[in-house]
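What you see is the complex with one protein chain gone and the rest in place.
Moving on to chain A:
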Amino acid sequence: MSPTPLQAFRGVNKSAADQHKRTIADGEKMTGAQALVRSLEDLGVKDVFGIPGGAILPVYHAINDQTGFRFILARHEQAAGHAAEGYAVATGEVGVCIVTSGPGATNIITAIADANMDSIPMVVITGQVGVDSIGTDAFQEADIVGATYPVAKHSYLVTNAQDVPRVLAEAHYIARSGRPGPVVVDLTKTAQNGEMYYSWPQRMILPGYNPVTEAHGHVLADAARMFQRSFRPVLYVGGGAVRSDAGNEIKALSDLTGAPIVTTLPARGIVPDDDPAVLGMLGMHGTIAATGAVQRSDLLVAIGARFDDRVTGKLEAFAPGARVIHIDIDPAEIGKNRVADVPIVGDVKTVLQALIPQIEQLHKEYGKPDLTTWWKLLDKWVEQYPVAYEEPTDGTLAPQWVVQQLSAEADPNTIWVSGVGQHQMWATQLIEFHHPHQWISSGGLGTMGFGLPAAIGAEIGSQQYFDGKKPVWLIDGDGSFQMTSEELATAFMEGTPIKIALLNNSVYGMVRQWQTLFYEKHYSATILHEEEKTGLVGVPDFVKLAEAYGCVGLRARTKEEAIECIRKANEINDRPVLIDFHVWKDAMVWPMIAAGDANDNVTYMPGIKPLLNPQGNVSLQDEPDTTEENN
C-alpha cells in the first residue's frame, strides 16, 4: 500500500515486514501488546494507572489476573497521570500510565507537563491509530508525540512490535535517570497487534543521552573554599534534592558548616522541621527567616533548585550580596536565571558526599568559620516572625487553624498531599514535616485538581511499598478539588482510604487574594457559591457528594466539630473520608511578596515589612534594632 502524505514526510517505515526479516528470531513469540505488559513486569513495575479505549485495546486485552502489576482504573486520564505522579513522589519509583489515543492522550498532557516541571519520573503509554491511518485524521487520532515535544523529557512513536521491549527499557531508564521526567511512548495499533520475539534484558541504544552524576574538575575544592570564607552561608534546597534522596547529606552538610536550610515548596520535609537549622520555605509565601536568610547571605548554595520566579521575586534584587554555588544534575539549569560562581553539574547526593570530606579537611587545617552573628540574626527572625494569620470576622473557621490541627492530630508518617491555591501555601507553611517524600504538591506547573488523584496514587504506593502504614491526608480547596472530584469513585473502588480535608471557602481563594490586594477588590469570576443566594449548604454539598461515591462525608463549622471530625477521620481506615471545613473566604496567605517585586519588600502581615531598613539597603551589620523600627 502507498504511504499517506504524512507518513512519507515523517519517514514512518513503509514496510514493517522488511525489518522483521533482519530480526533474529530468538525469544518468545508474542504480540506487541503482550510484549508491553511483559516489559513492564520485567522492569519491576508494580502499579499502573489508566483508562482503556479503542486504540489501546490490544494492550488491555493482554492485562489479566496473571499480570504482575496492579492496574488502577481512573475516571479521567489527567487524573491517571496525577495519580502516577503522586505514586512516584511517595515511593521514588517510576509512575506508569496506559491511556488511549486522541482525547485520552490529550487529556493526560496536563499531567505530563506537571511531571516535566517538577521532574517526576513517569512513563506514559498512549494508544495510537494504525500506521496506515497516521496523518489521515482518523477517528481518535492526535499527534501526541508532536503535541508533547515541549512538555516531555522524551517521546517515542512505536510502529514495530519488535521495538516494544527496547523502547520500554529506554523510556523507563530515561524517566528515572539524570533529571527525572515524563517519557511518552505512543504505541500504534500496528505495533500492538504485530508479532515479535520477546527477549529480556534489552540493550538500550541511547548515544545522545549521558547524564553526568559526579562532579568533575576543581569545582568541589572551589566550593569547599567558598564555605571556608563565608560567614553568612545558606543552603537553598529544591526538589532535586528530594528526587536524589539527599536528605541525610543535606543535614550532614548543614551540621558540618552550620549553614541554615531553606527550601522550596517541593523540598519541604527534606530535613525534619524540628531541626533548628530548618528555616522553612522561602519566596513569595515563604517565612521571613528563610527569605531574609537568602537576601542577607554572602554564600548561597543552591542544591537541586532552579531559581524559580516564585522563589527569587525580582531577579536583580535576589540575594544581592551572595556568591553562588549551584549544584544541579541538569546543566541547562546552571546559569539560566542566576550566574553561578561555582557551577557543579551532578547528582546532588553524589556531589554532597564528595564535597563534605573536602570541607572537613579545610576545617581541620584552618578551623571552622564563626557563624554566631549570623545565627543571632536568623534566630531573631525565627522568633519574631512565625507564620501568623488574622482571625475570621464572620464566625467561620480560620483555614490556617484547621491545618495546624490536622498536623497536630496526624500520624507522623502521614503523606501530605495538596491541590493548588491558598490551602497549598498554608499546608506547606504550617504542617510539621518529619520525613522527605512526605509532601506531594504541584509546584512548577501549579495544577489545580492535582490533589485528589495524587493522593490516591500516594495511597496506592503506600499499600504497595509501605504495607499501607503511611496514611494519606489530602488538604484541598473547594476550587481545586472540583477540577478532579470524579476521582472519588476511583478512591472508593480501588480501596484507598485517603482522608480529605476540604478547606471550603466557596471562592477561588488565591485569585481572590490577588483581587483584594491588586485589583480593587473586584471579585471577577472567583465566587463559586453564596449561601445567602441559594439557601443551600453548598453547591455541591460536599458531604452528599462524598456519600454519593461511597465515601464518608463530614462537615465542620466550629472548632469543636473540626477536632471531632479530624479524630473521627483518623480512625476510619476502610474507605475514604471527606471533611467539609467551612472556612473564611477572606483569609489571606502571609507573608507575601507581590509577583515581580524584590524579596526585601516581603510583607509579613499587612503593613509590616521586616526586611526593609530605613535606608533601604540590604547589608548586614550587627544592628539588632533595625527590623523593629520598621514595625
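Note that in this section a residue touches a chain if its C-beta (ideal position, glycine included) is under 8 Å from a C-beta of that chain, and two chains touch if they have at least 3 such contacts; residues count from 1.
The rule is simple: contacts and distances are computed from a predicted model.
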>> Missing chain, UniProt name, options "Acetolactate synthase small subunit", "Hydrogenase 4 subunit B", "Sarcosine oxidase subunit delta" or "Phosphate transport system permease protein PstA": which is it?
In response: "Acetolactate synthase small subunit"
>> Just to verify: which one of A:140, A:193, A:248 or A:337 makes contact with the chain not shown?
In response: A:337
>> If I consider the whole complex, including the chain that's not displayed, which of A:55, A:174 or A:270 touches that chain?
In response: A:174
> Which residue from A:83, A:120, A:157 or A:325 sits in contact with the chain not drawn here?
Replying inline: A:157
> Which residue numbers on chain A touch the omitted chain?
Replying inline: 10-12, 145-146, 149-150, 154, 157, 163, 174, 205-209, 315, 330-332, 335-339
